[in-house]
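All protein chains but one are shown in place.
This part shows chain A:
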């Protein structure tokens, strides 16, 4: 099962379902009324996020899932200084994304 996330300019990213389960309240989307057919992709739009930010947020989801389920020492999640502010705003906005996904 995969999820397609679409940024502000229509750029698409596809994630494995397990990564999206990091986000709470998206169960309504992933297991909402009616079962999805195998391999069906569910879309959700993140209109507030630029593509590079959306990519970084998704990279973080992957990083978090990896180290949540793995007991190895946690490596650094690299953030370029010039993107720190944008990512900070995206990180804050990430909480609000749960509502959007829940409403899908």
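Definition applied: a contact is a pair of C-beta atoms (placed from the backbone, for glycine too) under 8 Å apart; a residue touches a chain by one contact, two chains touch by 3 or more; residues count from 1.
Throughout what follows, contacts and distances are computed from a predicted model.
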Record-based protein name (UniProt) of the chain missing from this complex, from "Aspartate aminotransferase", "Small ribosomal subunit protein uS10m", "AP-4 complex subunit sigma-1" or "PRAME family member 8-like": "PRAME family member 8-like"
Footprint left on chain A by the chain that the document does not show: 22-25, 57, 60, 63-64, 67-68, 71-74, 77, 79, 81-82, 84-85, 87-92, 94-96, 98-99
